[in-house]
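In what follows, a single structure is set out as structure tokens and then discussed.
Every protein chain of the complex appears in place save one, which is left out.
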Amino acid sequence: MTVKVQSESFDPGQLLAKLCEDNSSCGAVASFVGLVRRGSEDVLAMTLQHYPGMTERQLLAFEAEACRRWPVERLVILHRFGRLLPGEPIVFVGVTAAHRDVAFRACEFLVDRLKTRAPFWKQEETATGSHWVEALPDDDIRAERWD
Amino acid sequence: MTVKVQSESFDPGQLLAKLCEDNSSCGAVASFVGLVRRGSEDVLAMTLQHYPGMTERQLLAFEAEACRRWPVERLVILHRFGRLLPGEPIVFVGVTAAHRDVAFRACEFLVDRLKTRAPFWKQEETATGSHWVEALPDDDIRAERWD
Amino acid sequence: MRVLYFAWLQSKIQKDEEEVTPPAAVKSVGQLADWLQTLSPGHAAVFSERARLRAAVNQTFASWETPLSPTDEVAFFPPVTGG
Partner (left out) sequence: MRVLYFAWLQSKIQKDEEEVTPPAAVKSVGQLADWLQTLSPGHAAVFSERARLRAAVNQTFASWETPLSPTDEVAFFPPVTGG
């Protein structure tokens, strides 16, 4: 199990390769990568602010919650903060399990939790200046599935 | 878009890395890797037989179906056949999209289709001999979600 | 008509495929199975367990009612287990 918050970039392929290594007990590996989108407003960069301390606590709580709900074998949550450029990875979530349903459900659950209950705030830089991204009401509705 | 049936092994990390490359238009990459499980009966190897010709047709049909249902940006389906050892990857499905819901749904849809509508048959080798794996009724029920 | 077999059907019938010329009355997948069943004890064993079989015509999943023409490629196999 790995839960990490970092400013450095990471290689999603390497993280997935590691989850697949020496792994003859679990048949299914589901993963998600979130990338910085250039978007319709032509985003030049994105700065992710977070709440150090609380972020780590929340990520560990999500991990514990996922393991309580499903028979997860291995789990990786990695979330970046700081200034990122379009196309750079922001977040990686990977889950391995004996069966694909568990891997998919737990992975999607963790991504929803990160969207709605992890203390991160996005600021986008465009040619006309910087602005804080508003939370989508959709995300909260989606997260309620798990309650 | 890549759809491939091959006997050679592959590196799931490399496939995911490629989906994440030069990709500032889509924010979400969902992927699934299926690995050979040693299982409770201590599987020594697994041989996947398939129906050459029909397999490729079906995989292309699944791809077309996914692209008709969801605004998928990039899609990779790779399925192996032949003799595989425990821990080896059997299948990779990767989908990129602007939003995570599309990426997750399309990825899960493709994995369900591969399980229930692609002409593959698994034969397991254990210490006591070889036997053909029976299809799980669960898989058909799961696949019906998409109908 | 080309007929293909997969998985455990191959060892029971002791063939992966065969070229057959069924009588003109054979007009559907089910009727072909009925006729194949008469060819050998292996065929009989396979086609007596129809609930455990699936079929494809010209590389597309088919039902027992799917109509056949003499140039079709027909395949019989157990439920698939890929993925």
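Going by the order they are written in, the chains are A, B and C; count residues from 1 in each one.
Note that contacts are C-beta pairs under 8 Å (C-beta built on N, C-alpha and C of every residue); 3 or more make two chains touch, one makes a residue touch a chain.
Here the structure is a predicted model, which means the values were calculated and not measured.
Shown chains touched by the missing chain in the whole complex: A.
Touching the missing chain, out of A:K18, A:H99 or A:R117, is residue A:R117. Only one of A:V3, A:V91 or A:A106 touches the absent chain when the whole complex is considered: A:V91.
Interface note: of A:H50, A:R74 or A:R105, the residue touching the hidden chain in the full complex is A:H50.
Residues of chain A in contact with the chain left out of this view: 34, 48-51, 53-54, 57, 79, 90-91, 111, 114-123, 132-135, 140.
What we mean here is this: only the chains that are shown with their structure count from here on.
Our note on geometry: chain B versus chain C, Cα centroid distance of 27 Å, whole angstroms. Each chain gets a centre from the mean of its Cα atoms; for chain A and chain C, those two points are 49 Å apart. As a whole-number value, the distance joining the C-alpha centres of chain A and chain B reads 23 Å. The set of chain C residues touching two or more other chains comprises 83. Listed for chain A are residues 100, each touching two or more other chains.
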